[in-house]
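Mind having a look at this structure? Questions to follow.
Apart from one protein chain that is not included, each protein chain of the complex appears where it belongs.
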Amino acid sequence: MEPQLINEGDQVVFHREGWSRVFQIRKKRQVYLDKTKLDVDSLIGQPYGSTFEVDRGKLVKIEKDASQALSICESSSSPGTDNRNLLDLDSNQRMSKEDIMKMKDEGITGQKIIEELIENSETFKKKTEFSQAKYLKKKTKKHIPVFTVMRPTPRLILEIFSKDPSKICYLRADSLSQLLSYSNVMHGSKVALVETCQGLVLSCLLQRCGDAGKIVQLIPNSTNAICRQVMDYLGFGKFKENVYTFPLDELSSLNDASCSSNARTEVSQTKATEPCNVRPAAAPVEGEQNVTEGSEPDAQTEETADPDSNSSPYVEEQDRNEAAEDDNIKAEEPRGEEDVVMDDTKAERDAKTGDKRSLGPNREAQRQRREARQQEAGVIIKEKQFDSLVIACKYNPMPILLKMLEFMRPSSSVVVYCQYLEPLVECYTSVKENHAGLQLKLSETWFREYQILPQRTHPKINMSGTGGFLLTFITSQRSTDSKKL
Amino acid sequence: MEPQLINEGDQVVFHREGWSRVFQIRKKRQVYLDKTKLDVDSLIGQPYGSTFEVDRGKLVKIEKDASQALSICESSSSPGTDNRNLLDLDSNQRMSKEDIMKMKDEGITGQKIIEELIENSETFKKKTEFSQAKYLKKKTKKHIPVFTVMRPTPRLILEIFSKDPSKICYLRADSLSQLLSYSNVMHGSKVALVETCQGLVLSCLLQRCGDAGKIVQLIPNSTNAICRQVMDYLGFGKFKENVYTFPLDELSSLNDASCSSNARTEVSQTKATEPCNVRPAAAPVEGEQNVTEGSEPDAQTEETADPDSNSSPYVEEQDRNEAAEDDNIKAEEPRGEEDVVMDDTKAERDAKTGDKRSLGPNREAQRQRREARQQEAGVIIKEKQFDSLVIACKYNPMPILLKMLEFMRPSSSVVVYCQYLEPLVECYTSVKENHAGLQLKLSETWFREYQILPQRTHPKINMSGTGGFLLTFITSQRSTDSKKL
Amino acid sequence: MSFSSIKQTVGYGDTVLLHVGYDNMLPMIVTKGMTHQTKFGALRHDSVVGKKFGTRIQCPKGWIYILHPTPELWTLSLPHRTQILYTTDISMVVFQLDLQPGSVVAEAGTGSGSLSHAILRTILPTGHLHTYEFHKERAEKAKEEFHQHGHSGCVTVTHRDVCGEGFQLDHIVDAVFLDLPKPWECVTSAKKAMKKQGGRLCSFSPCIEQVQRTCEELSAQNFSDIVTMECLARHFNIQYAKLQNLSFESSASESTADKETSNRESYSEPPVKSASATLSSSRHKEVKRGGSDSGSHNFPSAVPALNMPGHTGFLTFATLTCH
Partner (left out) sequence: MSFSSIKQTVGYGDTVLLHVGYDNMLPMIVTKGMTHQTKFGALRHDSVVGKKFGTRIQCPKGWIYILHPTPELWTLSLPHRTQILYTTDISMVVFQLDLQPGSVVAEAGTGSGSLSHAILRTILPTGHLHTYEFHKERAEKAKEEFHQHGHSGCVTVTHRDVCGEGFQLDHIVDAVFLDLPKPWECVTSAKKAMKKQGGRLCSFSPCIEQVQRTCEELSAQNFSDIVTMECLARHFNIQYAKLQNLSFESSASESTADKETSNRESYSEPPVKSASATLSSSRHKEVKRGGSDSGSHNFPSAVPALNMPGHTGFLTFATLTCH
């Protein structure tokens, strides 16, 4: 019950209001945060929930949060009555950007900079109390980087993606949370999952399964890499035995009544192995260096080096487009920070490339283990006893949904998430027509935050216009009759 | 500047919070309001804005509104602290429905009834102050029918349809108001309009045109009746010279370069005349009786009696469906009330039926006047100088939009409203492809009301989920090139 | 017993949900020898025992499905003793409170147990829910229900007014949920209930004044990340919409025969909902006929429900760090 302390190897979240970043704590490791290089050694041994201020590349533990600075400034000036005589001019501030940069370089604290800014503002004292508070809050956020170090949770991980929701198919807290509820996944659930949300949905479902249950993640085909980045963030190494992977393009072979385990093995063996990202976060596999910088930043859609496995030019083209997009996004971010987040990538890729050219004895053992796991998954699928089906991916959901319904038991829970409404309308119509589902619901969520402040309470000025769409239903008896679908 | 008085012949709105009904004031006329028959003679000579209570079929003017009764009751009891020991049981109220009905029949006032209800409630005194207020408000609304008499405005007329928004294609205040803004209709505007909203959109645009400007309402074809009910409500007799009607199925004849006025007249004469509902409200046409009850309630989609004019079985089927729907809706309402609202219908229909069988000299003159008006409309359309195009109808908007864009000048304002999103996506795509519009926007509005009460402020518990969708744009030069469309 | 773990077949004592229709779902405790009256006629309890969940049962006048209970279905069918939270808010609460198997949670009040079931589903089998209800009968009824649903080991129901008497828990919970008229009065007690290493708190209030006072108190008691939000579910009705296409040709120039053909064509199209394949082909037919014929434009449409919840309550979340 005592405060938990930060250990080496922990994944930790640096958090401030509405903003989070995740890092693994390793000795002598530096991370980039808001363009500042930081030494995180000092965190080891500190309790979770501690708050730190960044001061010239060092993390300095502080007892109270930034609101203290705010309140000091606030009381140090008497506000004006209204803004009637204020003109919005750049000349209102006598300090230039260069002045501020210079102060920072000199190591002057953020708080001191803000005090200087107020001192040099023509209009601050004439502003109303509310305008003053608004100004201070803005400047505090900009000049005093303060972070609380937290243990990763799905809620905090979700915040990491708020800057680039396209990586998680635009899932928002409201849609992800409903996805989790309507899936009814709980301790011991058997779950079929198709996701392309960096492993976020997988991780959340896995967390809800606890140390029991089984999740079969269906992937496009054995040659395509899958990204399960978030599994690492949440430190899910210990549960990985609950997670299986199975290629969708081998479902049809399962479906054959005669499908012997031999035949299946044969098929599997003609394919490249699945390059699985799931592994204990703190135990690097052979061949990985302890990379801190300079590795490949693209972990989203890894292409295998084997040209044969990329027989579809179309898929290749798509991957390339996405890679290009990712690069664009990354270009805006400091390289170093990405590197830390993605630090497994290059090693993975190196390993994969090697995989095809000459399989060492270790590799061969791993490959065999994966084959065995895939066969286990096949057995689970063939039982047709899944309790839950969750689809949240960038693929057209309808064919996947109809296919997967063949493997669901009656009275199981189905959730299909999509960033677009139209494909779900098709899913809805199709499920309805086939009498495959009960309590069929297609919905979106209107989600808004509020500013609650004395005399200044109002809904937040900006909100997200969409968090995607959800189709939910309960399978009915008829849905087991695969011929009807 | 003195208070305006209610005159005989006025259209007046009976209004209470969020609820409105419109009636024409005539001597010796009775209206039905909330299942109570009312004599409205007493309103004549009273100032607009007066509030009346219904007391045994009479309207009694009161000086303050119902909140007075509420506050009396409220202070007469001391509230409990919380609801912890309350059970929701019917037995909490010792008065039965029969008791209440009996009191009403005996002419006991609503306020007295409420006092009795409180007296006979087991739980009222134990309820919290808020629960008491809530209870009182509910009972007041039910037992004390209080109305304020207002002059009709589009805002109040819109409330009349809030019970059955399908009649006005689900237009809500927010979408109607934006339609009006983006149409840029102002004093002197030339407007092309397609609407099937009972004349609501027409009336609003006409009001904004003031005593200048021209509105050409395009109707499906000369044989179909159009409903302009709302024109009467707003007493728009005097402006009717601004409103023209033109059948869409004759646009192609206008479009011919050689289209002579003779040819056009010929075409028109082969068709049945347009049964125009627009006429001065206080001047009944020949053949109309001063109906107070027993007339046909269906004014929505009038079918002509001529079987030839209904050559399309599909349209007929549709009309029948709608008529059936309307009947369903009406079945819920007291017949008498509907009668008053719709009192012109039977006469109109009688007139129309007669129209075809034997045209008297008056009818013939009217027919000729309509022909002439339609020709005038044709001339306006051919000028291709419309300032605004507004479409808000139950038809597929895209063909109408593309056709009408041929008649718009560049830099004119276009608004297409639809209760469905999908047809507007098609319109958007098509306008974009044809470079026919600038500032193209497709939007919906999120609209919610709030309860503002001391310590009980919150958004209203129920809201409308949709007010339809709006496509707006400004025509660009290219759009005048009809061959591109 | 069927809430706390997933069962394949129905047994005596199970709570099953009878799905009679979309808006007609009834809970039923399967009891030997009992008969249940539904709108489709009588259902003998014995007849469902041993059946797989999801089975369709023939009643005298129609089909009924026996569904495995889930907290979401329970929320739709439970007996209302109070106003309840619905799944949109419930989901957010469970997610934002960082609940997972093993979490210990304090909840006040229990109400009709709508949220409690979702919490229990998530914290099973090693977590614990301490739930408080100031209304005696409700507390007892909730206790009975939890027992019935197989949750006895994971939940403690206490009849107590937390406003005033407090949770009386000593640093043992990971998360606190408050649905009380005056939540600000319980912040101190909630803080005391929370583990020393910290945790999360949620307060649900319908009125903004309650939110304001609660936020003030949370801030004064050193809670951080105080965020207030609202989430509303907006449901779509899927309709096969049909809009008439108007003709711009004078009917004189159009042969009656043509018209009737095109109308017959539109009649041959599926009158109600149809699969996307059918939709696409019917759409194609339209295209062949041209965009402006006298037929109709048919399309599947997602129409937002005309009435939707406008407000349920404000959800305020806050973090307590190690204290």
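Each chain carries a letter (A, B and C) given by its place in the written order, and its residues are counted from 1.
As a working rule, contacts are C-beta pairs under 8 Å (C-beta built on N, C-alpha and C of every residue); 3 or more make two chains touch, one makes a residue touch a chain.
Because the structure is a prediction, the values reported are computed rather than measured.
Asks: Can you work out which residue in B:I160, B:L251 or B:L421 touches the chain that's missing from view?
Replies: B:L421
Asks: For the chain left off this view, which of C:L73, C:I208, C:V303 or C:L320 is in contact with it?
Replies: In the complete complex, the chain left out is touched by residue C:I208.
Asks: In terms of residues, what is the contact footprint of the unshown chain on chain B?
Replies: 1-4, 15, 17, 47-51, 65, 148, 150, 153-155, 173-174, 176-178, 180-182, 184, 186-189, 207-211, 385, 387, 398, 409-413, 421-422, 425-426, 428-430, 432-433, 438-439, 441-450, 452, 454, 457, 474-478
Asks: Take the complete complex as the reference. Which residues in chain A touch the chain that isn't displayed?
Replies: Spelled out for chain A, the touching residues are 82-85, 87, 128, 165, 170, 220-221, 248-253, 267, 270, 311-315, 318, 394-400, 402-403, 419-423, 448-449, 455-466.
We adopt the following convention: only the chains that are shown with their structure count from here on.
Asks: What graph shape do the protein chains here make by touch: line, ring, star, complete or other?
Replies: Topology of touching chains reads as a line.
Asks: Could you state the distance in Å from the CA-based centre of chain A to that of chain B?
Replies: It comes to 50 Å between the two C-alpha centres.
Asks: Distance between chain A and chain C based on Cα centroids, please, to the nearest Å.
Replies: 26
Asks: Note the residues in chain A that touch 2 or more other chains, in rising order.
Replies: 446
Asks: Which chain C residues reach two or more other chains?
Replies: Expected reply: 208, 230, 234-235, 301-302, 314.
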